[in-house]
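Showing chain A:
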Amino acid sequence: MSIGYFPGCSLHGLSREYDESLKAIAPALGLELVEVNDWSCCGASSAHSSSHLLGVALPARNLAQAEDQGIAEVVAPCAACYARLAAARHEIAGDATLAGHINKVLARDFRNSVKVRSILEVMKGALPAIGSKVTHPLKDLKVACYYGCLLVRPVEVTGGYDDPEDPSSMEAVCKAAGATPVKWNRRLDCCGGGLSMSRTGSVVRLGAAILKDAKAAGADAIVVACPMCHSNLDFRQKAMAQRGAWDGEMPILFLTQVVGLAMGLDAKALGLGRHFVRTDSVTTRPAPVAAGEVG
Partner candidate 1 sequence: MDSATPAAAGGFEPRITAFVCNWCTYTGADLAGTSRLQMASNVRIIRLPCTGRIDPMFMIKAFERGADGVIVSGCHPADCHYNAGNYHARRRFAIFRELIQFLGIDTGRITFSWVSASEGAKWRDIVNDTVTRVRGLGPFTAYRKLVVDPATVPAAKVTSKEVPA
Partner candidate 2 sequence: MARIGVFVCHCGENIGRTVDCAKVAELCGQVPGVVHSVDYKYMCSDPGQQMVKAAIAEKGLTGVVVAACSPHMHEKTFRRATAGGGLNPFLCEMANVREHCSWIHEDRDAATVKAVDITKTIVEKVKRNVPLSTIRIPVTRRALVIGGGIAGIQAALDIADGGREVILVEKDPSIGGHMSQLSETFPTLDCSQCILTPRMVEVYQHPRIKLYSYSEVESVEGYIGNFKVKIRRKARSIDEDKCNGCGACTKTCPNKKIPSEFDCGLGKRTAIYVPFPQAVPNLPTIDRAKCLLFMNRAKGRPDTCKKCAEACSKEAIDFDQVDRFVTEDVGAIVVATGYQLYTIGKDQAKPNIKGYGEYGYGTIPDVIDGLQFERLASASGPTSGKIQRPSDGKEPKRIVFLQCIGSRDPQKGMDYCSKICCMYVAKHTMLYHHKVHDGQATVFYMDIRAAGKGYDEFSRRAIEEEGARYIRGRVSKMWRDGDVIKIQGFDTLAGEPIEMDADMVVLATAMRPQPGIDSLAQKLSVSYDQHGFINEAHPKLRPVETNTAGVYVAGACQAPRDIPDAVAMASATASKVLGLFANEMLEREPTVARVDESSCAGCFHCERVCAYGAVEHKEIKDRAGNVLRVIAYVNPGVCQGCGTCQATCPSKSVELAGFTDEQIWSEIQALGV
Partner candidate 3 sequence: MSTTTFIRTADLKGLVADFNAAGIGVAGPARTSDGAVDYQSITSFDAVVLDAQPRNSLKQFFLPPTEPLFKYARQGQDVAILEVPMSFPPRVLIGARPCDAAAVEVLDRVMNWDYKDEPWFARRDATTIVTFACPGGDRSCFCTAVGLAPDATRGSDLLLAPAGDGYVVEIVTPKGQKLVDAYAKRFATGAGVDATKAYRDTARASVEGHVPARPDVIRAWVETHFEDPFWAEISMRCHGCGGCAASCPTCHCFDIVDEPETLTEGVRRRNWDTCQTSLFTMHASGHNPRHDQCGRCRQRVNHKFAIYPARFNDILCTGCGRCARTCPAGQDVTEILTRIVAMATGQGGAA
Partner candidate 4 sequence: MTELRELARRLLSEGTVNAVLGWEEGPRGARPAFVTTPDGADRLIFDPRCVHDLASYLSPRRPHLKKLGKVAVVLKPCDARAVAGLIRETQIPRENVVLVGVRCGGVLADPESTAPLSETTVADRCRGCPDREAKLADHVVGTAGAGFPGPSRRAQKIEELAAMPVDRRWDFWQAELSKCVRCHACRQVCPLCFCERCMADKSLPRWIESSPHARGNIAWHITRAMHLAGRCVDCGECERVCPEGIPLGLITRKIAQVVSDRYDFRPSDDPAVPAPVGTYRMDDPQEFIL
């Protein structure tokens, strides 16, 4: 299946490993990623709080680019990008005046025809493919699936591909990869989002609560699907330790990396070396019994 790909700035910068790991597993999942031409900022995480029009127009521009390319649906791996693109699509669809205004601003005839998918939604759709491609099931790996705020909410924008209060798709993907999701309480809590730089204190407090709860639930690692969450939980673990809020080392994995590992892909190819918190505990686990291992 061919699908439009909107990487967003994080996947070309801070979270290159997310981009690498997604591209690494995409062929196995039958996904052909068609990058949106000349994509630009999606507007997260500040545009919509300064100007509503800008907050809609920026993602709309990217959707318009995709539309011109003949892309029917686009996946935005970053949860913030996803939220902006999907929210813009939702708002324009429900407001003819806004749609007209946006067309004027973009100076083109934008039909708002491009569907926006989250990485979770796409992976959920690819569950059978994942199941069939897993060669190295992550047996005994206990993972805490962390959704954060934007991945499944609000339903009006997401279209309700998962329950906004009790989601299960990430757990399903992890299970398909052979891992064991733990039951824990802070799956949908806020990690501090875009305040990582401006209010580090808040991020430390919120992030530490998440890490602690995951640890208490017995998780070996936390799985995320958002570069923002990743950096707040991974990069900020040191700051948390400095401030005495957290004293462990919890590997934070992208969902794409989890799937990649289960497919037997090389840790390096999946960018696992780029994390601040070492991921050895995950990658160097005793090799599973080679069930249908391909050399």
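In this text, a contact is a pair of C-beta atoms (placed from the backbone, for glycine too) under 8 Å apart; a residue touches a chain by one contact, two chains touch by 3 or more; residues count from 1.
Behind the choice of candidates: all candidates are chains of the complex that A comes from, given by their letters.
For clarity, every value in this text was computed on a predicted model and none was experimentally measured.
Between chain A and the candidates 1, 2, 3 or 4, a touch occurs in this complex only for 2.
Chain A contributes residues 163-166, 185-186, 188-189, 213, 216 to its touches with candidate 2 in the complex.
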